[in-house]
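Have a look at this one.
Removed from the display is one protein chain of the complex; every other protein chain stays in position.
Chain lettering (A and B) follows the sequence in which the chains are written, and residue indices restart at 1 in each chain.
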Amino acid sequence: MPRPGFVLEVDRSTPSIMFWRGENFSLEKLPAGRSRVIYPPEPLEAIKDIDGAIRHALLNPHDQDPLPTQLFPGMKLTIAFDDVSLPLPKMRRPDTRQRVIEAVLDLAAAAGVDDVHLIAALGLHRRMHEYELRHALGDRVYDSFHPRGMLYQHDAEDHDNLAIIGTTDHGEVLEINKRAAESDLIIYVNINSVSMDGGWKSITTGLASYRCLSHHHNPETLENTRSLMGHRHQSALHTSVWRMGKVLKDHGPKIFQIETTLNTDMFPAPFDFLSKREWEWTARDRATFLATTKSLNRTPIKLARKIFHNMEGPHQMTSVQAGDTDAVHKITLEKVYEQQLVDVVGQTDILTMGIPYVCPYNPDGVMNPILVMCMGLGYLFNMYRNKPLVREGGVIIMTHPCYRDFNPVHHPSYIDFFEQVLADTTSPAEMSRKWEKQYAEDEWYKHLYRTGNAYHGVHPFYAWYWGAHGLQHAGKVIIVGGDPATVRRLGFTPASTMDDAFEIASDVVGRDATITHLHAPALLVADVQ
Amino acid sequence: MKRSAPTRLSSVGPLRRAAKVGDAAGAAVQALLKPTKALGFPYRKPSVPKGMIVPPNVSKLGANFETGWARSTPAKAARRMVTNGPMHAFVRAIASPEIVGLDRLADLERMKETPAVIFAPNHHSHVDTPLMITAVPEPWRSNLVIAAAADYFFDKRVKGTLAALTLNAFPIDREVTSRKSSDELRHLVDDGWSLVIFPEGGRSPDGWGQDFKGGAAYLSNRTGAPVIPVFIDGTGSIFGKGMKRPKAGKSKVVFGAPLLPIEDESTRRFNARIEAAVTALGDEALTDYWTARQRAAKGTSPKLTGPEYNGWRRQWALAEHRKLGKAGQRRRQNRRWPDLG
Partner (left out) sequence: MSRLVFSRKPARFAMARIAGAIMPGAGASVGPLALEPDEQLPLPTSEWVRLHTRMAGICGSDLSLIDGTASAYFDPLVSYPFTPGHEIVADVANPDGTPGRRVAVVPVLSCVTRGITPLCPACTVGRINLCERAAFGHLSPGLQTGFCADTGGGWAHQMVAHPSQLIDVPADFTDEAAVLIEPTACAAHAAARYTGKETVIIGAGTLGLLTLAAITATRDKVRHAPIVVTARYAEQKRLAKKLGADVVCASDEMPRYVRSATNSLVFGDQLTCGAAHVIDCVGSSDSLQQALRVVAPGGEVQVVGMPSNVSLELTSLWHRETAIRGCYAYTHADFHTAIDVIRQHDLGHLVSATYALKDYTDAIAHAAAAGRRGAVKVAFDLRGS
């Protein structure tokens, strides 16, 4: 029976707590009497008969007719699927997308549908490598559709293949992939790792253009998104997405949304101790931890990254629902919160978190300093409902080595962003005004996005804006163990040890500050009262 | 000087000497046995009373071959050494297998108590058996029993022992499975052993498949073990029926999704379902997944038994068919004649 998440009040008997630190870990002692650690709920049980559950969902959708009745010969069918930003780490084969798409294709074959296109809904993310597509879709689907040109990746800069669906009453233009817009039916295959995703967001961001995205991917919207993972009505991002969703519903093609949730069983044995509570580590877990950290200290960083990124998580499906987008997403969110929600009372002065080696924007790549900020202030800070875990003006402390290291194939515009934009300003509003247009329209970045495996030129800005709410909210941000010059370039304060960080923080929050540590991953959403 | 006989017939001498030796040996043996003559039965064979008919001895060969010892722990350990080492290398060398579809077994592998399963591949060559043993993943590989033709593998003591030891073979009749065999197989499955049964009953005689017989379906119905359809491509060209020597080539093993008997489904119907699944897998192996699904849905998957021709046209069509698969991929380009299209 999986135990729910809970808040541990740190006392003198509490052992050191494990912090992620990029491609390694550290154990930090939190001061007794004024610290608390939030532990995520244990992974829920996966569905036993996954293929059966998928088939049931397709034949019994919510608020829509069963899928076989919606398929007919001669129709234009488009299957759009979530890209490789998730799940993290990647799933063992067969991936959820493979299972769902094969089930859908079985029904499509039975109905005699010939015109099927599979589109990776990656928005402005990078194109996936062949091995990543094969992992997500399976070799059978890849080998059947890719050679025929029926499996491809969304190109937001291919203006001949974009179509405007309509405009919201706030003047936001919904512009998406043309093939999808002109289909008789779009089937969207989603994996909902976090409550931010899914619902109308799937198509209105995954198949959208820069023009469309800039309506809500901007500092003002994101500063008013409180939070990305939490209350939707307080999220300006989501209210904008809903407006676009309404336009899509009223004027767009028919959509059959298939959403799935995953449990948080993220680490394969023998690393499953990483999500265990420290005082429950067995002798074997402790030995593994010591062996791992010591050998990682000696491993060259490239090899360490390879080891981590090759890890396949045993997480599995906990629910699958299909049909009308609103009805389906409601159930999905309930399931996500069931897995991830933890009740927390009150805010503290300081929030600490360990930043792992991967975030949705560097699968199989390098976590560059900008993504450290994005993961910390964007994702982890926003893992709350109601109120942030740290009080306004409080201090956020993260641990990560913050190497000035970039993957030039995946993140070319990030390198220039770090060297040019951050050297000039770290303010989201300022950089949006002064620099964003240049990066969004740069021909070279567009070329690399369209033909290489690079994130779009404007993407580092989006990564930075993701943390805009966190930047605004925190009084100070400290990175422990990071390269000092790099940390200062980000606009944060470097510290060598956690104690030094607390010392620096005391300038802002006083000597007896209260501390919350977010013990992630695994994923959790704190419901703060 | 007296000359008794012509010297040319000197062979007569040795013959006589041999006869003399024989006599002496016979006399010696008789002298030894002389005491037992007096003893009679049980030292000597009994004589049969008048009017009695002696029932024939139950032969310990063929379907009655005892193979239980081959499933004991020391035999298993010995077999594992053979399988993981020499057999694996041999299969790789002679068949260069490409093994796909294992993700379809992922759900079964994930279960805490992995159930025993029944693999049902098509059959073209003796290489199929070691190929299956190499291709089947753990945890089934170490607990695999191969159902082998009793009249072929178990007609001689030595052959039967070797088959049981190295392949963990179990004798099964080709046509109609005897009650005893099927009960024993059922018990094996209940004990956790997985089976490999070739539903065609034997290797293809002409390169095209044969009709599936109901053994696998029957057993699955009785034991509840899932049937895993498997399609093996390319082994017919490597060491098909009638070939004198194996010829190294490429092969492909495609695993299909597990099939469970539906409530109240007859063995015949289930067998047809299994055959359709292997047929679809064959289509998938030779073309691609989507084409196979579309044709399976329409019922137009190309049959494994091949076209309805006889004679030379059947062989001709076989060559065309083989070009689509692994046999069509040469390992080394040693073409000596120009390709005139």
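Points worth noting:
In the analysis below, contacts are C-beta pairs under 8 Å (C-beta built on N, C-alpha and C of every residue); 3 or more make two chains touch, one makes a residue touch a chain.
Computed from a predicted model, the values in this text were never measured in an experiment.
Shown chains touched by the missing chain in the whole complex: A. When the whole complex is considered, the residue among A:S295, A:Q420, A:T497 or A:Q529 that touches the unshown chain is A:Q420.
From the set A:Q153, A:T167 or A:Q438, the residue in touch with the chain omitted from the display is A:Q438, counting the whole complex. The hidden chain makes contact, of the residues A:H170, A:H447 or A:R488, with A:H447. The chain not shown here touches subunit A at positions 415-416, 419-420, 438-439, 442-444, 447.
The rule is simple: only the chains that are shown with their structure count from here on.
The touching residues of subunit A, counted against subunit B in their complex, run 49-51, 92-94, 98, 105-106, 109-112, 114, 116, 138-141, 143-145, 147, 316. Remark: subunit B residues 100-101, 103-104, 106-107, 110, 257, 284, 288-291, 293-294, 296-298 touch subunit A in the complex.
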